[in-house]
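Here the structure is laid out as structure tokens; the discussion comes afterwards.
Note that one protein chain of the assembly has been removed; the remaining protein chains are unaltered in position.
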């Protein structure tokens, strides 16, 4: 059982994850670039550090979840970064969705200091983070994963070992390609049928009772039908994940023609100003061109 | 209740559909271009006609399910076609997946003879056809649909009214865009992750327990993992439906960038000789390029 | 030398083509759906007919250039169409850009009446039509082409025999795929570089002095740089030709992934209301998303 845990990155996901660790009784030190976001954790009993190095100095386990590859490189390799201070034997669990290539390089740099790293991106959204019900996709040494399982079990209910360094990220990126494309093709199909004159709720009823049923469509369709694009997962982050997936495809020498096309539709929606809305807002890009909206009046 | 029913097109779907009508006690006359395929129906008690015109002459209700738009135009407008002989007051229920534009034109031509037409494509595969559990997506006049419901209820358990002529087809094409794309993006995601080193069954487990879950993937993945591409729905027909969807998108002035990209992957797989296998064989196009196969050894 | 020539379709191209035939001394009968457009020809000495059948009745050679496949089917097979009246031995030269499949079928129907057909789409724009400097891409029997060369030589300066029925159209569609894509990729490249900060005239200078030089870019860039999208060839017609090319690709079992992607960008621009402007207006679709314009202030 680790003596002390550090947490870096207190965004939409990181905030509730860190809080769950505090509530579980772990001594927790936190760091966030914008210090203000650390206040709720401080009130809950966490210690607040002023740099990743300070956070790393005494930690057995460090968990990070930051916004992109560059931010994670800065956290680890930058001035006052983790690399300067991490102890031999410590473990860095990175739950950020970043480039698998960079993640593997960071794991090497940490190994040179005697520390270990797991890439452990999550699925389950803010809701799952709050309830401690996330799913972790884990890459790195299995033995290291098993060592930190007591910590991971506070944060999630499924911890799936995917293989060596980078494979947790590979699984996450493959999954997000599938999610992004499912939501985009739902948009194309519903815009086409709606413009032709089929009521969207009728098409949804047909789909739901067929093999075309998709869980993400069950979840998103009611929001789309109301035009409610409050972000569960912001479109700009899905676009970023598609970019990472295409980089991985380049590295693996795998053609991804549909992902490539879908990424450019998200690029269009982001360029149109939809980046901070939910990624289901990708439909608005097609709706605007088609001159119709896929909306359903609420039942009276 | 109709006095007599005619059935045109005794392929994979038509054969069991016609048989169910005979079993339900209707007097059934059948026609198929290749006469040999009519023999099982003849043995079951159906009368075999030698042209669409002959089939149409005495029928209250005619059901057709043929392979493509050109075949349907020939059946209706060709020499000895339905138009030459259909009675005023009769109803043609066309369950073929064809061009909505052409379907609407055929409906006009029949209307000029006092007959009605419904576009009523189905979903549910051969299995659903055998069990009388198909879902019908129906376009045309609602009153006409209600009139022939006793017949349709023998063939399927869901009959969803989509709107005016062509909208049954519009719904079907939107749905097949979604199905074709879901299977293709599953292929891209799994080829990428598998080549990186993630075991496919691990990725499937992650997806199945997440919002990325899709019913068609639940159904197809076990076959893909065995390399079994026995056709439930042949790839060349899915490619044809994507072509019809793109024609509809052109007619409706709706951009469909993902569907367009996906169609060319199916075109590639078809050009590679996969046209007669199940459409899940689209994965082999990517597998061959990636130099790996998404296979799972059976549990011992 | 033909005794009499008929001309169907007096649009942007047809008008000057028919006029050149009158000026060359041929007895010319013309037909246009909107009669008003025939007036300039009438003033120049042409006879105006009231239907394609009337036009066809006495003609040795009929030339047609109409807007799309459906219009051409109507002209040939519709009520008072060419088929009802064409003489045995007459030749129909169709310069419309239509479906090769439909064109081949029309050629068969005419052959059954003892008449011949050539598919003879043109390149060279309104300017070339006025000067009699069009290039014809010709499909059909070579002997028939040679028989009508005296007429074709009035209209154009190059007459390239491409092979059997439909191959003039196949060549034209391949060429328009290339033109449409060249203009679209010029747009992508220039929007990217301009947004980064490279002056467009600098990039054009680099391209013009390199192997990336394209004649269509030399021609279109000055108009784009001024934001002048006066139609030489309307975007909606280029979009139609891309649709025809994709249909031909489907028929030939040839994957066309770039053409497919480019078509959807034109679809987007058309949906945005650019259909009647020059097809170079496809750039505005990307410009609007990128939030910049590829413009160059005129030299003082």
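All chains are identified by letter, namely A, B and C, in their written order; residue positions are counted from 1 within each chain.
Here is the rule we go by: a residue touches a chain if its C-beta (ideal position, glycine included) is under 8 Å from a C-beta of that chain, and two chains touch if they have at least 3 such contacts.
Because the structure is predicted, anything quoted here is derived from the model rather than measured.
Of the chains displayed, those contacted by the omitted chain across the entire assembly are A, B, C.
Of the listed positions C:221, C:248 or C:271, the one in contact with the omitted chain in the full complex is C:248. Considering the full assembly, C:199 is the residue among C:114, C:150, C:199 or C:222 that touches the omitted chain.
Only one residue from C:16, C:52 or C:100 touches the chain missing from this view: C:100.
One of C:7, C:26 or C:186 touches the chain omitted from the figure, and that residue is C:186. Within the complete assembly, residues 257, 261, 267-268, 271-272, 289-291 of subunit B touch the chain that is not shown.
In the full complex, subunit C touches the omitted chain through residues 100, 123-124, 135, 137, 158, 160-164, 166-167, 170-171, 173-175, 177-179, 181-182, 184-186, 188-193, 195-199, 202-203, 205-207, 209-216, 219, 245, 248-249, 252-262, 264-265, 286, 289-290. Summarising the interface, subunit A meets the missing chain with residues 239, 243, 246-247, 249-250, 253-257, 260-261, 263-265, 267-268, 270-271.
FYI, only the chains that are shown with their structure count from here on.
If you draw each protein chain as a dot and join the dots that touch, every dot ends up joined to every other dot.
Most remote chain with respect to subunit C, judged by CA-atom centres, is A.
Here the CA centre of subunit A is 38 Å from the CA centre of subunit B. Averaged C-alpha coordinates put the centre of subunit B at 36 Å from the centre of subunit C.
Between the Cα centres of subunit A and subunit C there is a gap of 50 Å. Residue numbers of subunit B whose C-beta contacts span two or more other chains: 249, 253-257, 260-261, 264-265.
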